[in-house]
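Below: one structure, written as structure tokens.
For this depiction, one protein chain was excluded, whereas all remaining protein chains were kept in their positions.
Entry: subunit A
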Amino acid sequence: MAEERRGSWFGFGFCGFGQALGSGRGRQVHSPEPLRTPGAGADVRRVSASWSYTAVVTRGGQVQLSGAADGAAGGCRDAWASEALLVVLRAGRGLGPGPELQAWAPGSALRGEPLWTHTLVPEAEGADGAGGEAQAGALPLLPGARAYVSPRPPFYRPLAPELRARRLELGAEHALLLDEAGQVFSWGQGRHGQLGHGTLEAEPEPRLLEALQGLPMAEVAAGGWHSVCVSETGDIYIWGWNESGQLALPTRSLSEDGKTVAREGEASGLNEGGPEVRRTAGGEEGAPAPFIALQPFPALLDLPGGADAVKASCGSRHTAVVTRTGELYTWGWGKYGQLGHKGTTSLDRPRRVEYFVDKQLQVRAVSCGLWNTYVCAVERGES
């Protein structure tokens, strides 16, 4: 997985706790604003945002918190923010040469003693070269891919080595795993169709997404109750709960609000909806598309103009995708401005965030918190 290029970070959406989001004084930021990180020019390597606070990790190894949790510390390779726990990967200190995994209560983060620590075995990092740099940004997946961190006990969860995990993402009640061969596994609760196996049943153990077999994936992203993955050829597959349009499929809640959605049949390759597919009036050709509450099978999603996707990230109920040409598309729940379209309208179709186009910026990466969105972009013309 490519490292994030040097670029500037921007943020928009919920900042009710004063977490780093541009001006951040109001409770919501509706359009992208540059991140104000202390230490001008500090190169941000990763942004991990929870609901009430945001953790920023710099290339220099600093982790900086803002919002309901604050503080900073050094010697940090990676950080992952959740409401229950802040998880930090510190370069080897104390006992052994391996990196130390620290879990902090966000309220007292980085001060005093962590809630617990776990020293990782150095050779488990694999042949990644100098200090396992390329593994950074993988939390909650641990270096060596033998285990991952959960915000709920048990906090340390082993993974079967044959899974060969490359990337792991956690939703509110499910988990997604991408392996070295580009295959996707899912497990956890399935009542919202977020596991993608075509049922609403739970899966206790990682189960292969058979619908995607043969299509190597490059990225996975988990929202609260939905799942997204991006193939190596730039296609987006999406499944799970669509109550706010986070699957870019028509949802009744948006049409009843009077926001008519002019469908152009963007979600092609639609597999059978689950038992909660509801049909609107009509049924002749040209009739309005059906409302979809749940999509328990992966559905192929086309972006406007057939753009290829390269990165994806999900908040609770919204989705953000970066294209190969450096554009950012967002859709889903927008009540706190997390879609970045200068309003609080929710959308059930992808829309480009014009700010980056207007400012001649190429988007390189995106990282969503529960109700906000952080974006890394470079000036066009830079490599």
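Heads up, the rule we're going with is that contacts are C-beta pairs under 8 Å (C-beta built on N, C-alpha and C of every residue); 3 or more make two chains touch, one makes a residue touch a chain; residues count from 1.
In this section, contacts and distances are computed from a predicted model.
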Choices "Bifunctional peptidase and arginyl-hydroxylase JMJD5", "CCT-theta", "Gap junction protein" or "Ribonuclease P protein subunit p14" - which one is the UniProt name of the chain not shown: "Bifunctional peptidase and arginyl-hydroxylase JMJD5"
Residue, one of A:72, A:200 or A:357, that touches the chain absent here: A:200
Which residue of A:32, A:106 or A:298 touches the chain not shown here: A:106
Of A:295, A:316 or A:330, the residue in touch with the unshown chain: A:316
Touch list for subunit A against the chain that is not drawn: 14, 16-17, 27, 51-53, 68, 83-84, 105-107, 172-173, 189, 191, 199-201, 224-225, 252, 273, 275-279, 281, 293, 316, 335, 370-371
